[in-house]
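Starting off with a structure, shown below.
Here's a slice of the assembly, chains where they normally sit.
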Amino acid sequence: MNTSIPSDADISRKARDIRLAARLEQRYAAERRFKYLAMGSVIFSALVLAFLLVTMTANGLAGFTRAELKVPVDFAGAGLTVTADRLAQPGAENALAAAGLPDVLQFAAAEAYGPDVAAQLGSGAWRDLARQLVADPSLLSREATVSVPVSEDLASAFRGDGDRALQATARRLQEQGVFGRAFDWGFMERADATDPQEAGIWGALKGSLLTMLVTLLLAFPIGVLSAVYLEEYAPKNKWTDIIEVSINNLAAVPSIIFGLLGLAVFLAIFPNLRSAPLIGGMTLALMTMPVIVISGRNAIKSVPPSIRDGALAIGASPVQVVFHHVLPLALPGILTGTIIGMARALGETAPLLMIGMRAFVASPPDGFTSPSSVLPVQIFLWSDEIDRGFVERTSAAIIVLLLFLLVMNGVAIYLRNRFERRW
Amino acid sequence: MKMNNPDLESSVAAGFTDAGPAKISANKVSVYYGEKKAIDEVSIDIHTRYVTAFIGPSGCGKSTFLRTLNRMNDTIPSARVDGEILLDGQDIYRSKMDVVQLRARVGMVFQKPNPFPKSIYDNIAYGPKIHGIAQSKSELDEIVEQSLRRAGLWEEVKDRLTDSGTALSGGQQQRLCIARAIAVDPEVILMDEPCSALDPIATARIEELIDELRGRYAIVIVTHSMQQAARVSQRTAFFHLGNLVEYGRTSDIFTNPRKERTKDYITGRYG
Amino acid sequence: GCGGQQSTSRDQIKAVGSSTVYPFAKAAAEEFSRAFANQYKSPIVESTGTGGGMKLFCAGVGTQHPDIANASRRMKASEFETCQQNGVTEIVEIEVGKDGIAIAESKEGPTFGLTVKQVYEALAKEPYGKPNTAKNWSDIDPSLPNEPILVYGPPSTSGTRDALAELILTEGCKTDAATKALKETDEDRYEQICTEVRTDGAYVEQGENDNLIVQKLASNPAAIGVFGYSFLEENADKLRGLAVNGVEPTYDNITSNAYPGARSLYIYVKKQHLDAIPGLREYISTWVENWGKGGLFASKGMITSTDAVQAANSAAVKNMTVLDASVLK
Amino acid sequence: MSPAIFVLLAIGLGLVGWLAARSRAWAFASSGEGRTRLHSLPSYHGWYVALWAFVPAIVFVAIWNVVSPQLVMQSLLADPAAAQLPDFGINRDTVLSEALAVARGSAQAVFNPLAAPLVEPAAAAMHRYGIIGIVVTLLIGFTGGVLAFLRLKPDFTARTRVERAVMLILLLASLVAILTTFGIVASLLFETIRFFGMVNPIDFLFGTHWSPDPMRDPAYANGADYGALPLFWGTIYIGAIIAMIVAIPLGLMSAIFLTQYANPTFRKWMKPILEILAGVPTVVYGYFAALTVAPFIRDVAKSLGIASASSESAIAAGLVMGVMIIPFVSSMADDSIAAVPSAMRDGSLAMGATKSETIRKVLVPAALPGIVAGVMLAVSRAIGETMIVVMAAGAAANLTANPFASMTTVTYQIVAMLTGEGSFDHPATLSAFALGMVLFVVTLGLNFIALRVVKRYREAYE
């Protein structure tokens, strides 16, 4: 065989190579386009998110502040018949109210700035003051300048909205240095109120915490256990198929339908628990459980069979195999699914509307059975408030919800990493 | 080919008229995967004193048959076993058989080393723990050390028992798996191509180890390497297309096969 | 134990119902808990919509059922019937005030007044039985601006929409004699012609979120919006009320019924609960105390009822007069 | 006696049983000559006895929790002080329950003076029945425990039995899904049937005109107003078409970038960041859609000469919804692309394919089942979404393919009808249940088909 004469094959290859090279330019261009498109999608999504977060933060930061007026009050001379001891006991605020604190405050404000301004004190201003007194009973025996919230009208005048006369007043007070916006820690401590100056997020936040706790405690074990059953033990038969279809279906059913279920079933069984985090949590648990089952099954599936074989071969029973080996290894994956499910539950509004969690509850819930709202519903309710002061409060509440979400994700990611490290 | 069947060369033709009772005795065992017959009426006796090698071309059913011996094929839903397998005279497929206990008695080592993603210590201690073999922590420590020693791994890992078993090299992992199997003090150890994922040095180490363990446990090893079978075993069973074609002393099988098929395989005509 | 559902006590008032009444009910609850801070827990007010509220309210007597139903319309005879069947036999109806509906636009928009007839012709699906072809306001009446008709308004499920249909559209519809006559012959058709709103985009149902309407109006000066009067008041800096039939939507005009859009708001109280639920009486009294002119509710945008109505309802509260089915329809 | 005490009691019994049985098993193990090998670990013996002590006790507690209040009530009514009670009704109930609450200690004082004299007898009765309950609980738990204890012996198959109980629990857990499904059907069925009693299902399912008026006299309810087709169409158009046109390419491409091009650290950070998009409350998206996107789209459409463009449009809602569900698609796609065996990728690269060719022609098709599952999840999320639709798409039930028209969806109508003015015997309100039922049945059907498809696919693959 003489290798120096090009064979047919060699000739056809030459032709092919030329054709191939001609196309290469195009193919690399396509490659670049594709890559930039892919990168573009990530960047676009990130930008939308950034845009949302930035606008929300920009709008919402003001929601953590409120307009406050400095009022000099002579407590010693006001004749408040409340002793410092009484302040240390429960119900001190009401005792102060009974002793005429609201009037004292009103009077002091009128003295200092005239009756017009005094009329613009927030309706709950005395309550704020009472809280300050409880915190520092020594105030009772002296003269002090206290900061109290003003009415929504004056607050919006300060923003440059609303009544012209009030706007002038606001400007005048501001120039005197006694009026301005201050950070409102109380926002994180109070519950809902009709006056945006008085409204706080703690009630809804606590409601969300309690609800999520119930959801987690129900959905996680049930979800994980059914995932284990379906993936490891269930015989492949019609019944298993039915269970599988119902779970997949439940993951896809619109959330509002779970609300209807909660209404028709849970509230029929526990009629007294309308609006309670317990019922909310149970409803959301049903919604979250399938998500955990599905991700749990995937996580379990991805544990290599060799681990199961290894354990079985030294005489571990199937239950031991799962609880000693498979579940610990699948845990990070299960946690991921749980985060997704819980995040969705955390932001859910519609089903909770059905079971009464849109109630106006002026005090934070005492426990799992007392009426409560949750963050997303609070946001929904506030976004529909007439008072425009709620616009900022709404954004602030959104920020709180997002922070909650981030904390929840953070905890789960931390746990996930920990578990991964341990193995 | 190197042969190291020390004192047994002179004994009676293996597997058929051997002295003493068989540890495992299979009678007309057939295995089906669904409709498909993977093992066809195989009868074989396995003795504690020898290492038995299963050889044969890929897909001939070596692994399948091996897994019937400790009912690991129970994990394959489509698998079905006919015939009878006696362990110390008792049928392991009888309905009251406790599979968990069976597997503690008949250990298994797999083709790919599969240590648990736990510490080396826990890998070994797991079996004794679930079987309640150790009464105390010190007893457990003792078992762990001894198993690792027997598996020839102790010196290499004694200072890092808390490291993850998966951090070891392939050969070490496989020895860890052997130690894990030893730790529950089984009577039989089944090994399915234990060296096929290992390098030659690790392979040599495992082969030595098998030699050391011989006599204490009945050992069955599946291998696709005839050289390996020749090196480590005293009895060889040659499978082909689901049949046990020939079973006997390793030396006889390799030097003087009785069946044409065996001969063809040994000389590399297929496989 | 918590198992027995029949006999548990409740120490919180529960009110459910209309989203229109909700802000006032909240305010009343706050006022109540301020006044009785030592004695009673603050009430739970839930905005379920009038219909949903009635369903809960009429479900039975007992601590698991609400004590009060807020309503932006009168209880229906059918609902009353349900109540009776479930043992809710003693219901006290209290008219607490009025909600004005107002038509408004952005301050930047063109100023114009409307008549109920024009509103009807602009919004009805089939004005006087013929398909609505009007695109611009000027198609209805050349004197109106040559701007596209774009009206943001409440959805069919809300009380405000009902008021729009009843107080404005039906009035406009009745101006046509032929259509009015239809009422006698074919009431169904009559209702349909008079109350059905067009769906071709000229009328945009805007959920219950009136805040959003305000913002949309601000961004779209040519559009007008229909909503509760309180929103107009709250957003007086951005919005301007449109005169209807020449009458401006002002507080006084609505109170005096001169402005053609005001409907009564009610609360329904379960008399059977009065002695069982601590503070229920006091809570109702809070309503009475605050519904006057210049009172708390007025400051939140509620329109006060006439003195006569107030007097009658005060008396009803005092005597806890039980509602008689014959006044309902 | 609070139920917590009973539960603690049952747990205590279990604990005692556990400890006793375990030490008994230890004794077996270490007795005799040398050592006996137990069938099961001592702790399984412990669990076995604990279960036998705990389960019967807790079952009794559950029953007692229902029965004892009635017993207390009976003995309370038998008390002379009960003679003054008002007749039946809520007052009587509350007086009784107040007395009980005070007796229980869950309330400080009675609100109703009538209740005061009842507090004493109530406390006495509760005490009596509390003692009885405790004794019986103890007795039952103890008997169960002892009987179980007596069965223990070295070769007792405790593990097998305990594991059977574990399997039962697992089975029960997976039945929750079925129960939920039944619960949903049950909670929708009754009202749906009522609705179909008023409105012809054919009219409802195939009618093209939707304008139920909850305020109108139900007698005039007209099937012609209940044509839900525009709602179904709006739902599909917004949630499954427009939103998906945004979410699928963006989500998929993001996943591709993150799995195939980005370096691992970038991926590790970016993935959770994108997932935040799914966590932003939908109210926020609603505002974004209504106030930023919708007017922009209207202006663009107007400038393109589309006069009919309204500022409430299906497209505005759909686009924003699409952005919201990008992470659903990208997360699932990410996982399933990463799960494609690298042999596939190598095979393609070895043919001389470029990276993007490999991705488009091999990886994505191979990952399709996972991607489709992600898309299904995303679609269902989009279909279930209400807030964005409410705020940005208007609420008009239009049956049109014009993306600039305003539209509405099924879920929005459900919420609106159920929280609206209408009374609950009105077909308009009841239609919410029928709509819910249709949604449920449709998703169920889709899932059934999906299961079939996946099964067939799997068979072909392996």
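Think of it as A, B, C and D in the order they're written, each chain with its own count starting at 1.
Note that a contact is a pair of C-beta atoms (placed from the backbone, for glycine too) under 8 Å apart; a residue touches a chain by one contact, two chains touch by 3 or more.
Here the structure is a predicted model, which is why all the values come from computation and not from measurement.
Q: Give the stoichiometry of the complete complex as a formula in the chain labels shown, bearing in mind that each kind of chain is drawn only once.
A: Putting it as a formula, the complex in this file is A x1, B x2, C x1, D x1.
Assume only the chains that are shown with their structure count from here on.
Q: To get from chain B to chain C along touching chains, fewest steps?
A: Shortest path length, in steps: 2.
Q: If you average all the Cα positions, which chain's own average lands nearest?
A: D
Q: How many angstrom between the C-alpha centroids of chain C and chain A?
A: Roughly 32 Å separates the two chain centres.
Q: Can you work out the whole-Å distance between the CA centroids of chain B and chain D?
A: Each chain's C-alpha centroid was found; their separation is 49 Å.
Q: Of all residues in chain A, which are in touch with two or more distinct other chains?
A: Answer for chain A, listing residues that touch two or more other chains: 317, 383.
Q: Two-or-more-chain contact residues of chain B, please, as numbers and ranges.
A: 100-101, 130-131
Q: Strictly by the criterion at the top, what is the full list of touching chain pairs?
A: Listed by label, chains in contact pair as A-B, A-C, A-D, B-D, C-D.
Q: Contact residues on chain C for chain A in the complex?
A: Those in contact with chain A are residues 5, 8, 10, 12, 14, 16, 19, 22-23, 25-27, 29-30, 33-34, 37-38, 41-42, 44-48, 62-65, 208-211, 230-231, 234-237, 300-301.
Q: Which residues, counting only chain D, touch chain A once they are in their complex?
A: Those residues of chain D that touch chain A are 159-160, 163, 166-167, 169-171, 173-178, 180-181, 183-184, 186-188, 249-251, 253-254, 256-258, 260-262, 270, 272-285, 287-288, 323, 326-327, 330-331, 335, 339, 354-357, 359-360, 376-377, 379-381, 383-384, 386-387, 410-411, 414-415, 418-419, 433, 436, 439-440, 443-444, 446-448, 450-451.
Q: Where on chain A is chain C touching in the complex?
A: 91, 93-94, 97-98, 123, 161-162, 193-194, 270-272, 274-275, 356, 358-363, 371, 381, 383-388, 391
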